[in-house]
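Below is one structure; the comments refer to it alone.
Just one protein chain is left out here, and the rest sit where they should.
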Amino acid sequence: MERNGKLPKIYLTVVFLVLYAPIFYLIFYSFNSGGTMSHFESFTWEHYAAVFEDKRLIIIVLNTVVVALLSALVSTAIGVMGAITIHYMKNKAMRNAMLSMNSILMVSPDVIIGASFLILFTLVGIKLGFASVLLSHIAFSIPIVVIMVLPKLQEMSPTLIDAALDLGATRKEIMSRVILPFIKPGIFAGFFLALTYSLDDFAVTFFVTGNGFSTLSVEIYSMARTGVTLTINALSGLIFVITAGLILGYYFITNRPKTPAAGVKR
Amino acid sequence: MSTQPIIRFENVSKRFNEDTTVLDGVSFEMERGKFYTLLGPSGCGKTTILRLIAGFSEPSEGTIYFNGKSVNQTPANERQVNTVFQDYALFPHLNVYENVAFGLRIKKVKKAEVDRRVKEALKFVNLSGYESREITEMSGGQRQRVAIARAIINDPEVILLDEPLSALDLKLRSAMQYELRELQQRLGKTFIFVTHDQEEALAMSDEIFVMNSGQIQQSGTPIDIYDEPINRFVADFIGESNIVSGVMIEDYVVEFNGKRFECADAGLQPNEKVDIVLRPEDLEITPLNTGKLTVTVDTSLFRGVHYEISTYDQDGNEWLVHSTKKADVGMQIDLDFIPENIHVMRLNESEEDYDARLEAYGAADEN
Partner (left out) sequence: MMRGLKRMVRRMKTNRLGLRLSTVPYTLWILLFVIAPIGLIVYYSFFDLGGQFTFDNYKNFFTSVYLKLTISSFWYAFLITFFSLLISYPTAYFLTKLKHKQLWLLLIIIPSWINLLLKTYAFIGLMGLYGPVNALLESVGIRKQQILFTDFSFVFVSVYIFIPFMILPIFNALDKLNPALVDASRDLGANAWTTFTRVILPLTLNGVKSGVQVVFIPALSLFMITRLIAGNKVITLGTAIEQQFLVTQNWGMGSTIAVFLILFMVIILLLTTANERGVAGSGKKR
């Protein structure tokens, strides 16, 4: 590092520039009063206004947020139960089998998940739309929650449970007063990741959604295929600010000293 | 106070997976208000006994009595026993106050009462004023005390301590030894302390149970165990020892190193094979041809209070000597000892047989 001090900095700068270029490019033209992404004419808020005037778009945003929040909540609940089930499973072979099952959906390509869920929903008779999208998002978020919670459970010394038993706690009390508080950072991380997975998903939703129900990703896809409108740029500006704010906020909350989450890194 | 023992083990065994026996038909009694130490190398079963008393595991065979009643079926959270864990097992998501209050919160004790008792317990372990600290902000010794406060707040009849000092540095460890002993005397409760450190055991206990391979080898006061080890294992484990094989020629005469010596033991078969223990501090260095054994000095280490001198006799046996006198390496010296300091151990003698033999021949001449 001392010897070739400049090269790494230049390299990283280029990587950062390329990574952020598309995003800032979009945001930049969201203020363009001209209708295209190539000639910047003058500054305007009109595309932002257009976002808020477009009722259809707002409904789609609301759809997206509702699906994300609901699926994150449900998948967190089921995922936590799953992680606890796996962690306290005595039979090792069974445990490993469960873990592999868990990772299948994690590594499966979106197309496979989308296609297979499409078959499943059609067969069972679930109408393609809100319900099928929500169910899919819950399903593909559960393994992420499990993966985030399991390390916290493994980190927990088994003597903590002995100690709680020793001090008179029942099983229920051990769960509510020791295990759940201890793995809380993992639960939050799982919830947060589930939220972003849902917000970001395109492929699975594209497969399992039906007429009349759309999320932002799917909507942008169809808009991008039909042609460029700067309303999307304005929307992406808003999304970027919200996402970056959420992530940085999350980072500073979890990295605050004293919270147990700080202990994860070491 | 009842004279009934507070804890009694009756032929208790503990097996895992049928083939590994960690505890092999152990029986003992513990009296109320005493400081007991279970001492032994790792894997000897001492922690298993602790876990059985606490209720974290169930015996494979035998019965455990608490105040005269079998507690085999009593789950851990219903036992009048609290534990100080090796890693303290303090709840990292709770502060000092809430850690100590945990047991009372479980019992749904009233707020004012919780407050009073937590403050009292913290005062007891000299941690007043630390209530709102996080566990991560406490030092090793302080965590230790929080763990103790948490264990005593439920007012249990027995407090179990699972190698609680092993994580502390040497200086803090000896300070905590005094503190624990003093705490036990102030509380007047039964302490059961598990350790593999013989010095800890000797310093703190009213009674020591020396354990090896799932069995209790010897129990008694620290002085008894140190002075009269029952077998090679105990002699070797407690303190430092010179152990050689010998033959008991007749009462009060033992032969080892090709020589006969006068000793204080009796009641054995004539010409019975025995083990002989001579403690390093019982050996005195004397000029050549004035002692009982002639040896050559091999190494000499200065240990502060004394020299630790390793010597060899002509048969190649090592004799360890603790002496305040200096001895030069390579020099031939004599070692002297008095008959009372020769400890004769019968091979495979059980504790009961040993006691009976002592009874019969009067241990008076020992003390």
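First chain written, first letter: the chains are A and B, and each begins at residue 1.
Note that a contact is a pair of C-beta atoms (placed from the backbone, for glycine too) under 8 Å apart; a residue touches a chain by one contact, two chains touch by 3 or more.
In this text the structure is predicted, and so the values were computed from the model without any measurement.
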Residue numbers in chain A that touch the chain omitted from display: 1, 8, 11-12, 15-16, 18-23, 25-26, 29, 36-39, 77-79, 81-82, 84-85, 88, 98, 101-102, 104-105, 107-120, 123, 139-140, 142, 146, 171, 196, 199-200, 202-203, 206-207, 216-217, 220-221, 224-225, 228, 232, 235-236, 239-240, 243-244, 247-248, 251, 255, 265
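Just so we're on the same page, only the chains that are shown with their structure count from here on.
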Cα-centroid distance, chain A relative to chain B, in whole angstrom: 56
Complex contacts: residues of chain A adjacent to chain B: 157, 159-160, 162-170, 173, 177-178, 181-182, 184, 258, 260, 263
Residue numbers on chain B that touch chain A, as the complex places them: 54-56, 75-78, 81-83, 85-87, 89-94, 102-103, 105-107, 134, 136, 150-151, 154
